[in-house]
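A single protein chain has been omitted; all remaining protein chains appear in their positions.
Labels A, B and C are assigned to the chains in the order they are written; within every chain, residues are numbered from 1.
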Amino acid sequence: MNIKTELCGLPLDNPIIPASGTFGFGQEYKDFYDLNILGSISIKGTTREARFGNPTPRIAECKAGMLNAVGLQNPGVKAVVDIELPELKKIYLKPIVANVCGFSLDEYVEVAQLMSEVENVGWIELNVSCPNVKHGGMSFGTDACCAAEVTSAVKAVSKKPVIVKLSPNVTDITEIALACQEAGADGLCLINTLLGMRLDLKNRKPLLANVTGGFSGDAVFPIALRMIYQTAKVCKIPIIGCGGVSTARDVIEMMMAGASAVQVGSANLINPFASKEIIEAMPKEMKKLGIQNLTDIIGVAL
Amino acid sequence: MNIKTELCGLPLDNPIIPASGTFGFGQEYKDFYDLNILGSISIKGTTREARFGNPTPRIAECKAGMLNAVGLQNPGVKAVVDIELPELKKIYLKPIVANVCGFSLDEYVEVAQLMSEVENVGWIELNVSCPNVKHGGMSFGTDACCAAEVTSAVKAVSKKPVIVKLSPNVTDITEIALACQEAGADGLCLINTLLGMRLDLKNRKPLLANVTGGFSGDAVFPIALRMIYQTAKVCKIPIIGCGGVSTARDVIEMMMAGASAVQVGSANLINPFASKEIIEAMPKEMKKLGIQNLTDIIGVAL
Amino acid sequence: MTKGLYLIIRHERLTDNVYRLVVEGDTSSILRSGQFVNIEIERFYLRRPISISDYDGNTISLIYKVVGEGTEALTHYKEGREIDLLVGLGNGFDTDTVCHKPLVIGGGVGIPPLLKLTKELITKDKQPTVIICFNTKDEIFLYNEFKSLGVDVLVTTVDGSYGVKGFYSDAIKESGIKYDYYYTCGPLAMLKDIHSTLSVQGQISFEERMGCGFGGCMGCSHKTKSGYKRVCTDTIINSDEVLFD
Partner (left out) sequence: MTKGLYLIIRHERLTDNVYRLVVEGDTSSILRSGQFVNIEIERFYLRRPISISDYDGNTISLIYKVVGEGTEALTHYKEGREIDLLVGLGNGFDTDTVCHKPLVIGGGVGIPPLLKLTKELITKDKQPTVIICFNTKDEIFLYNEFKSLGVDVLVTTVDGSYGVKGFYSDAIKESGIKYDYYYTCGPLAMLKDIHSTLSVQGQISFEERMGCGFGGCMGCSHKTKSGYKRVCTDTIINSDEVLFD
């Protein structure tokens, strides 16, 4: 059984990548298992300045999922480049995915450029889809022109392949996806979180201080799968599938729908060994389904 | 404890309305319990002609939810008006919600007009959001102009309040909601199903014959709640909440977010007594939360 | 239809991946053989429909094959545990049809409902011949139960490892049995073949992916000569109404 795959020309030992925001900068998981089993790691979304993010509560529970309104807490690109990435390199030897966010075109460009110069950064993941920050984030990802504009600006400076991470909170995901492809994106990651909300019934007000939050976890899988499928039908560039993945079967389903690699997000939070366990379960599930090479099934259902 | 509420000027004994497509025309449930406990009943989406709908499989399971691609199977408006509604009237004495669908503006208008003339129809529910039919259904609900156009055309002929049932598969629900309100809608129902998909891993192809289907059930609740809240913030007309409701607490949460009544859909399918059990549980949950009159909490969280 | 908690009083493995689950509870809503129950399985959103293989005043016997995650999870339910069922779904077999020597043909996990059916046919003084079809010897189940009813039971295996080698049709050919009607449940290919091959009338049991199991969702519709039917309410269709596409 061969679980290797490839992403924008770079080989991956396996398709499993912990999703941005659910794996910090790797340090929190290093005592749980040897991270080098992972295909890659997508680091916490990074902005130019350090950010505390939104006030708490920032987390709410849902049936089969969760809301977060962290709001891009991160130490800022300088600290990430100077401290976090070198620290991560000590414990994780493969190229990582640098998740980049911004509140203006300039910020995206600056952060992406700095990140792309770091040796252990394999890919830039352009997060135009964070629903938890005002003026920026998702607003870039819900309009095809904006998404294209930021994509081509970042492409112009990036020394590494640029993967645009799309928001599912749109009427037509393929319109945005195609615009990014045309603007030069090397790949797409879908999906980021859906915009959701919960109330605190005792206090009769929104549970999250930020009012709304990003919905992720088991519940979102069928929506993510549909968007991957629709996008893979019309786009040529590779896709990272993401959203509600918690088993090896989910990974296979996303790859059959067109994903070349798969990110695991919230599942890591409720089971810190999730990504490792999924990787270890891949060969058994592949055998059951008669899959020899994982790359054989990418997009077979299209 | 007072569980009465009101919808577009008509009183409801309680806010619970089985959602369209999950309660047939009432007959399937009549042996399970006395339907007259229900606030109202929304009947299966009706079109001008009789329709078989989509080929099977039409149902797929998801974590915490389901996909359906029934595709508006119904006996056509004539049979509904002449047979189904009179039959329903024998077992259910209150006004019902007539869910109307079409493939053209004309069809919506014709079906709605015929329905609105039936005595036990209390409201017209304009389904501009069915994701399971090509050319029609959801395409009317994802564009503000189309939604407004069909709303005002139907308003012009309807003898009953017109509630527009919106699709959640849009970038900005408030834009569509406001357009409908301006076009004269008496109320809004949100949400219909989210567009989702599952694959059959053994056959390596989409599980549903229709490829995609409408995603409903527990999983969609936080998305529905967010859309209700966002819409209630900007619209003055009453809202029926719908999507993932399975408990009395869910009903209360939706009402606090701005819903005047609440539809229960998929929950009826996995527990045919769901709507009844929710109604019966309302007073106890209200007591726990110190709610005397249900109408007091409509929109308190806004 | 009854909804209720049923107590698992027996749960045993019959073959490598076929299990028998016997539960205790209200069976008053079961009116005919060929009806089914819809089982709630923890962590799964939809219920799983399984035919009633046998029943009496207060027990129901179900036989199921592990094909996916839901049935796999069900195997872990222990005796003594309670399980939420919708009971008495579907129309069931009509055993009052005029016939004397019906064939009862089952394939794989289509066989279970035929056990109670055969008992009913015997009670109504018909003389059923049972043909049960498997892939191979190791997959055979319910043979002794049918045998003990005192009827003729023919077994076929595709690989010939037990009984007649081949399919139901080979059993008919080899044994030369006479029949004037049939009842059948099994894989679609078998049903189609029976429908097009046998010259007598019969009743055919169908399967479809279900949302509810009791007629509420229109998820399971199929076309028949007399219009659209729902598999969950019209599980069993007279052969002259059946349309295969």
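The working rule: contacts are C-beta pairs under 8 Å (C-beta built on N, C-alpha and C of every residue); 3 or more make two chains touch, one makes a residue touch a chain.
Computed from a predicted structure; not experimentally measured.
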| item | value |
| --- | --- |
| Selected from A:Gln113, A:Thr171, A:Asn271 or A:Thr295 as touching the chain missing from the view | A:Asn271 |
| Which of A:Val70, A:Leu88, A:Cys130 or A:Met255 contacts the chain that the document leaves out | A:Val70 |
| Absent-chain contact - pick from A:Glu84, A:Glu125, A:Asp218 or A:Glu285 | A:Asp218 |
| Hidden partner interface residues of subunit A, rising order | 21-24, 27-29, 31-32, 44, 52-53, 56-66, 68, 70, 73, 217-218, 266, 268-273 |
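The criterion applied here is as follows: only the chains that are shown with their structure count from here on.
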| item | value |
| --- | --- |
| Those chains which touch subunit C and also touch subunit A | B |
| Chain with minimal offset from the mean of all protein Cα atoms | B |
| Longest centre-to-centre distance from subunit A, chain (CA-based) | C |
| Interchain centroid distance [CA atoms averaged], subunit A/subunit C, Å | 47 |
| CA centroid of subunit B to CA centroid of subunit C, Å | 36 |
| Residues of subunit A whose C-beta touches two or more other chains | none |
